[in-house]
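Just one protein chain is left out here, and the rest sit where they should.
And now, subunit A:
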Amino acid sequence: MAELTDAELRKELLALGYRPGPITATTRKVYIKKLGCLRAEVAAARRSGRTAPPSPGRSSAGPPQSSRAAWDPAGDRKGLSSNTWWRRESEVTPSTQWGSSAAPMRLSSLFRRGKDDLASSVGKEAERDAGSRAGGLIRRFPWRAASDGGHGVTPRTALLRSAPRQQPEGKGKGLEYYLSQFLCLASLVLLLIFLGILVVKMVGCTPTVPVPPLMCVLVPVCALQFCQAKQKDVTMAVLQELYNYLSVQAGNFECGNPENLKSKCIWVSEAQDHVLNVTGTSTRKFKAALDWILNSNKDLGIRLKGRDMSEPVSSVEEVFCLESVHPQMGLGCRFRRAVVTAIMNLFLFFWSLITLWGILLYLRYRWRKMEEEEQAMYEMVKKIIAVVQDHYKEWERNLERYPYVGIFHVRDSLIPPQSRKKMKRVWERAVDFLASNESRIQTESHRVAGEDMLVWRWTQPSYLSDSEH
């Protein structure tokens, strides 16, 4: 769009049936926008004419087009009527209904207005109402075109701008979506795991008495020796009592320690006293029981500890204290412990979740920044192309000496001095982009004003390859 001179712009506008005023510095921009809108309109009308719309639509699409063609060689009067028609288009909201009867009514109103003189045609309330009630395919498409143009840029530049943006946005959005879904799912799963751990911990520690399986094993061994069986019975009873006592003590120790025990491990003497009091057996039996524990390979739920806590105990004399492996704890205590354990176990997972969330936020920030940079780069590329092409056009009209323009000169003319440092990265990316992706601009090295520098030269393409059209 930037390569249009004033005369060309005027010619284009006239070709599309609009009569512009003088194209000056202040009016140039609005006329360029107008040109974009009109072109979009034409393209949309052409598209609507090509696709087969329903019959009312077709009938309304046909006549307005021909009427417009009839207006093209129009004089001032018709030019103004197209002006007001354009104005009315943009005022109508998109939700107006359009009917088949609308088209002929619209046409007559337009032709009627075309006959009015300049001053009176402008402020006609009745026509505006009639026109707003009338529908028509033409009106609908200009609105759409206007809404495209109403974003402040012509459709082409909007397309150019949106095309590179879609790609990273779509990719980023997809990944973001999946990541957030995954995090939600992970949170749910962890909650379930937490509850599961809770339940397991609460239910799992029922104190199992090791006696029945042992009994089953023992019976076939000493079936013959009744005396030995009796002895085993006694030993078992002692062990049972010892086990209970130890597990109760361990439970107390774990759950708040009301007796102020130093550790889970109970002194041998204490245990012995208690057991002997309860069962009424002798010290010898107790020692035999301990011996039995030592020699048995099974896990009886009682741990024997020597003076040196880390070394395993080999004989009864070395035993210093006894510890229960299955402490007996009350329900509240178990629940409390279960909660604490579950929380501790899941603590790490929560932290990792938070870390992932932080990473997600950071990634989002990075993506946004990258998109902005890309946009800035493409803007710069567009401006550079416009400058180089203008320079070439001016050289063709013998206003410039050389057909090429120095890269630094372009940079200095596009970027004001205070932002040169800030835009350095954007500029360099734009230069690289042009070198690799733009076929119409060649990078060469020439001597300009006595200095060797890299220049850009516009290579004259055919009209069709110009992306702006």
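Note that a contact is a pair of C-beta atoms (placed from the backbone, for glycine too) under 8 Å apart; a residue touches a chain by one contact, two chains touch by 3 or more; residues count from 1.
Please note the rule applied: contacts and distances are computed from a predicted model.
Student: Which name from "Two-component response regulator", "Protein-serine/threonine kinase", "MADS-box domain-containing protein" or "Barrier-to-autointegration factor" does UniProt give the chain that's left off?
Tutor: Result for the unshown chain: "Barrier-to-autointegration factor".
Student: For the chain left off this view, which of A:10, A:34, A:232 or A:411 is in contact with it?
Tutor: A:34
Student: If the hidden chain were put back, which residues of subunit A would touch it?
Tutor: So the residues of subunit A touching the unseen chain are 19-22, 24, 26-27, 29-31, 33-34, 83, 86-87, 90, 119, 122-123.
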